[in-house]
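Excluded from the complex is one protein chain; the other protein chains are retained at their positions.
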Amino acid sequence: MTDLVTVVGVVGSDPRHTVTATGLPITNFRLASTRRYFDRETGKWADGDTNWFTVASFRQLALNTARSLRKGERVVVHGRLRVRAWETGERSGTAIEIDADSIGHDLSWGVAVYTKTVGARA
Amino acid sequence: MTDLVTVVGVVGSDPRHTVTATGLPITNFRLASTRRYFDRETGKWADGDTNWFTVASFRQLALNTARSLRKGERVVVHGRLRVRAWETGERSGTAIEIDADSIGHDLSWGVAVYTKTVGARA
Amino acid sequence: MTDLVTVVGVVGSDPRHTVTATGLPITNFRLASTRRYFDRETGKWADGDTNWFTVASFRQLALNTARSLRKGERVVVHGRLRVRAWETGERSGTAIEIDADSIGHDLSWGVAVYTKTVGARA
Partner (left out) sequence: MTDLVTVVGVVGSDPRHTVTATGLPITNFRLASTRRYFDRETGKWADGDTNWFTVASFRQLALNTARSLRKGERVVVHGRLRVRAWETGERSGTAIEIDADSIGHDLSWGVAVYTKTVGARA
């Protein structure tokens, strides 16, 4: 039960929804998390580095995420980290993905009207 | 930066909103988190124990939580644990509180329409 | 996979080791975690509230914890929160337990010599 992470941040791209050949709904989006720290010099809170993640959701969560999230909205995401090596032709790198267990709009920055979907956790 | 926890669960009471004498908005609600586990005997997922928490939110998060959350809704809550001893007359005990940094409706179970509030993080 | 927590703190009691009638090794100890915060008034870090937990470990982790941990040592504990109601005669209350997945001495405060045990994860 390791590598679980909670990231609070901003949706950096409109969610992209697909369905696999086997019928599995998947929704992906980019998530930016910027560290806030207290700057002793200025005596104020300031922005630090930004981490970028790719969030992946599946099944009912994928369907609801596609219907509910828009670029620029604030969210809280809880899930499992996946660090993956990739290679396309001459380029290679590492991608950081979060396989989400839960995604919600962050009520620190807005209000939400919530409607249960039938057959949740399909 | 320790004692941070993310709890995914069900809102167990309608949020109770108050404002302190100094003008600080506070919203509290009860949160029930039930562990899910894979039962090898039956070959199915089953419900385990339920943890009950009191969630406390402050300022803008308190205002938005009071307007957005209802008993029975599914949420994801991220914040700091506080284990507090209490005593009222002859009875005493320990209360477990989460001072929330972020609260959101869990999109695993429903869809949400989100509206940013002016002056967020007031 | 919710209610997981990582607590960094001080061992508050010598570990107590028992074996159940069915042969399950269990080791418990008290753990104190004190929040550190930056005091803007003084411009220095200061101690905040202290959370007390009961940590429970089982099997190989219980055996190794009993052999390795002493009161006053600094540790990092990762595991699942359990909030439990208890009642003994006229008194009742709530206990906060961490069912530990991993326990380690915190190298922020000391050095450690580590020896693998045979048949780990028994």
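The letters A, B and C name the chains in turn, as written, and every chain counts its residues from 1.
In this text, a contact is a pair of C-beta atoms (placed from the backbone, for glycine too) under 8 Å apart; a residue touches a chain by one contact, two chains touch by 3 or more.
On a predicted model such as this, the values are computed, not experimentally measured, just so you know.
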Check: If the full complex is used, which shown chains touch the chain that is missing here?
Finding: A, B, C
Check: Which is it among A:23, A:43 or A:93 that touches the chain not included here?
Finding: A:93
Check: Mind pulling the chain C residues that touch the left-out chain?
Finding: 4, 6, 8, 57, 60-61, 64-65, 67-70, 73-76, 78, 101-117, 120-121
Next item on the list: Spell out the interface residues on chain B facing the chain that's missing from view.
Entry: 1-2, 4, 38, 40, 43, 78, 80, 101
Next item on the list: By the contact definition given up top, give the residues of chain A that touch the hidden chain.
Entry: 2-9, 33, 35, 49, 51-53, 80-83, 91-96
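Note that in this section only the chains that are shown with their structure count from here on.
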Item checked: Inter-centroid spacing, chain C versus chain A (mean Cα positions, whole Å) -> 31
Note to self: For chain B versus chain C, what separation do you get between their C-alpha means, in angstrom?
What the structure shows: 24
Checklist line | Contacts with two or more other chains, residues of chain C listed in rising order | finding: 2, 4, 80
